[in-house]
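A single protein chain has been omitted from the complex, and every remaining protein chain is retained in its original position.
Per-chain residue numbering starts at 1, and chain names A and B are given in the order in which the chains are listed.
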Amino acid sequence: MKHQAEEIAVQERKTLGFWIYLMTDSVLFAGLFATFAVLRGNTFGGPSGAELFNLPFVLLETMILLVSSFTIGMALLGSARGFKKQTIFWLMITFALGAAFLTLELSEFSKLAAEGNSWQSSAFLSAYFTLVGTHGLHIAVGLLWLIVMIVRLWRFNFKKSDLGRLALFGMFWHFLDVIWIFVFSIVYLMGAA
Amino acid sequence: MKGRMTTHDTSTRYASYIVGFILSVFATLVAYLVVVNHIWPMETLVYIILGVAVMQLIVQSVFFLHIGQGSRWRLITFVFAIIIVLIVVVGTIWIMNNLDYNMMRMTPDQMQLYMKQHEGI
Partner (left out) sequence: MLSDWQQLIFGRLTASDFVHDPIMAGAGIGMAGALVLAMIGLTYFKKWKWLWQNWITSLDPKKIGVMYIVVAVIMLLRGLADALLLRAQQITNGSTEVLTSDHFQQIFSAHGTIMIFFVAMGLIFGIFNLIIPAQIGARDVAFPFLNSVSFWLFAAGMILINAPLIVGEFSTAGWLAYPPLSELQYSPGVGVDYWIWSLQIAGIGSLLSGINFFVTILKMRAPGMTMMKMPIFVWSALSSLSLVMFAFPILTATLGMLSLDRLMGMHFFTSGAGGNPMLYVNLIWAWGHPEVYILALPAFGIFSEIVATFSGKRLFGYKSMVVALIAITVLSFTVWLHHFFTMGAGADVNTFFGIMTMVIAIPTGVKVFNWIFTMYRGRVRFTTPMLWFMGFIVTFTLGGLTGVLMSVPAADFQFHNSLFLVAHFHNMIVGGVVFGVFAGVTYWFPKFTGFTLNERLGKYAFWLWIVGFLLAFVPLYILGFMGATRRLDHYDPSLGWQGLFIVAGVGVLLICLGVAFQVLQVIVSIKQRKENRVGSDPWNGRTLEWATASPPEEYNFAVIPTVTTRDAFWEMKKAKHHEVTPEYADIWVPKRSGVGAIIGLLSLIFGLAIIWHIIWLVVVSFIAIVVAIIMRVTSDDTEEKISAAAITKREMNRSAA
């Protein structure tokens, strides 16, 4: 088998590489944020954000995501100490919270679309649905990743590679919460004028 | 066993998550309440919202993402990414708002009205 030093070096590369991917993802979101900022006033005669957004609802979504950032931290700590049941427990809570977030968001989207304010109605709404929807897609990918990890942990116990991947997932999940801070602030709070 | 953290390491980490969580909730609520209760006019609020958001960014980067620990390159690429994000967002807003510089800064509707009134078009 290979040296421990070599394995640590490999994990360091994966951590740095994945971190850099997250940094590139920020630039992708920057493009979407810039687009939203430019197009937010182009409602084509339709309603603006202030008229459409339900701030208490969005606050609930924000809190759910924030708690899930905490619970994934707990899962990571459990895994670092080798506690399988604890880790799976916290991972499942994180999954439930993430799924709740997505459900709320999807209900918000379908309500808007049903009342005639869809992504096809105006540039503002196209920008809104795409920015928030891209974040939601990332959350969905995260949920899929969580399922795969939970299943593996259940069946196989901890393997070294799983610990590494869990750490990467933690970074991913925290990153999505950071992006949400700006969605919450720039799209919803600033839109409330 | 390799990779297992000591109890001391984990208690610092627990503290990190708890502090980060509390500060983030606080920041979120501050921004939310300030907006919902219209404590200041929107022009001022924009700066407060952004300021609180940046503060929360720093809190989550430090306490959840552990920026500053580990490889130095994480911090370097983080800073560079922030710079590029600012250039793209601020640059785009600056440029796009400037494109009507030579057009008396009118909206299409205003322009139509102007042309009707002054040139009979």
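Criterion: contacts are C-beta pairs under 8 Å (C-beta built on N, C-alpha and C of every residue); 3 or more make two chains touch, one makes a residue touch a chain.
Small disclaimer: the values here were computed from a predicted structure and weren't measured.
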Absent-chain contact - pick from A:Ala34, A:Leu52, A:Ala80 or A:Val187: A:Ala34
Touching residue (missing chain; options B:Ala15, B:Ile58, B:Ile87 or B:Leu113): B:Ile87
Interface residues of subunit B (partner: the chain not displayed): 73, 80-81, 84, 87-88, 91-92, 94-96, 98-103
Touching residues on subunit A - with respect to the absent chain: 2, 6, 9, 12-14, 16-17, 20-21, 23-25, 27-28, 30-32, 34-35, 38-39, 42-44, 119-124, 126-127, 129-130, 144, 148, 152, 159, 161, 165
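One rule holds for everything that comes next: only the chains that are shown with their structure count from here on.
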Inter-chain centre distance, subunit A versus subunit B - centres from mean C-alpha coordinates, in Å: 16
Subunit A contact footprint on subunit B (complex, rising order): 1-5, 7, 9-10, 13-14, 16-18, 20-21, 24-25, 28, 31-32, 35-36, 42, 45-46, 49-50, 52-53, 56-57, 60-61, 64-65, 70-71, 73-74, 77-78, 80-82, 84-85, 88-89, 92-93, 96
Touching residues (chain side subunit A, partner subunit B) in the complex: 4, 12, 15-16, 19-20, 23-24, 26-27, 30-31, 33-35, 37-38, 55, 59, 62-63, 66-67, 69-70, 73-74, 77, 80-82, 160, 163, 171, 174-175, 177-178, 181-182, 184-186, 189-190, 192-193
